[in-house]
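Note that one protein chain of the assembly has been removed; the remaining protein chains are unaltered in position.
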Amino acid sequence: MRVTVRLFARLREIAGAETIAHDVPDGSSLADVWTSLSSTWPALAAFDRTVSGAINAEYARMSREVREGDDVAFLPPVSGG
Amino acid sequence: MRVTVRLFARLREIAGAETIAHDVPDGSSLADVWTSLSSTWPALAAFDRTVSGAINAEYARMSREVREGDDVAFLPPVSGG
Amino acid sequence: MAPRFAVSQEALDPHQVSASIADAEGSRQPRGAMMTFSGVVRGTNQRHQVLRLEYEGYEPMILKVFEQIGAEIEQAWPGTACAMHHRLGTLRIGEISIVIATGSAHRAAAYAASRYAIERVKQIAPIWKHEYFEGGDVWIEGAVAAADDEAAKKRAMEAACA
Partner (left out) sequence: MAPRFAVSQEALDPHQVSASIADAEGSRQPRGAMMTFSGVVRGTNQRHQVLRLEYEGYEPMILKVFEQIGAEIEQAWPGTACAMHHRLGTLRIGEISIVIATGSAHRAAAYAASRYAIERVKQIAPIWKHEYFEGGDVWIEGAVAAADDEAAKKRAMEAACA
């Protein structure tokens, strides 16, 4: 199935793209999507412990399953304000 | 000697004046001035425990001596803000 | 530019108060955290329907007290500036009675100083509020004022959570 992946800040720079159409096996979790991205862009692994995930613009645990067509986002540590 | 006395809020209303030229004996303290005013306007005595004094627009203890020409003020409990 | 400390019979402008301390003294370095507190006349107080407030004040002494509070803030939070404007006269519901602006490199000091300032104003500024409501009026009597009351300063510091 296909999800849309959004990357921000350093993650976006590492991947060289802010939005990626990404194919993952059915039943994949957010963590699985992240691991799959890391295999394409190994530098992402530096964020394994600090990345946060979101599905359809809401925070979601990395164990959450993604669904076809989901808008998935990975967020490095935030620094707004 | 003569001092100028300023009264505010309820004190002003009781005395019916905001500024009073007041004669007091040499060596009078702020407390003495207050007592002297209270003898003219007995209703001021309700503020004996809560009145604050100022000399020349600065807070002063009631024991402070006043001097000829001083600008003396008596302040009921404040409620700014 | 507006003065840092002022008393006015006219409507207060929070932006002007804040602008008076936007840059650190003697530099063009902006402060990183700016706070503005505005006290606004409410239409109800306990059970009363308030019609208007009349604020009376001892103007030259208010300015001295504001300067003192500003100095206390500079001592407690070095580099943190404070500006205060208080309205006097007749105020209608919704009008601003006081604006306190604080500015600091860091937000913790800006917040604490702002809260400290309003507590100190309520403790020692020679200002009196006369409330007119439907069916009567009352002088609000708040704090017994004393400039050098260390217990009062301590209470203000505690309210500021500093």
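We just call them A, B and C in the order they show up, numbering each chain from 1.
Just so it is clear, contacts are C-beta pairs under 8 Å (C-beta built on N, C-alpha and C of every residue); 3 or more make two chains touch, one makes a residue touch a chain.
Note that the coordinates shown come from a computational prediction; the quantities given were computed from them, not determined experimentally.
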The chain left out touches which of the shown chains? A, C
Which of these touches the unseen chain: C:Pro3, C:Gly43 or C:Gly89? C:Gly43
Those residues of chain C which, in the complete complex, touch the missing chain: 14-15, 18, 22, 28-44, 93-94, 105, 107-108, 110-111, 114-115, 118, 159, 161
Could you please point out the chain A residues that touch the chain left off the display? 6, 8-10, 12, 50, 52, 54, 57-59, 73, 75-81
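Following the convention adopted for this analysis, only the chains that are shown with their structure count from here on.
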Between chain A and chain C, the Cα-mean centres are separated in Å by 48
Could you state the distance in Å from the CA-based centre of chain B to that of chain C? 25
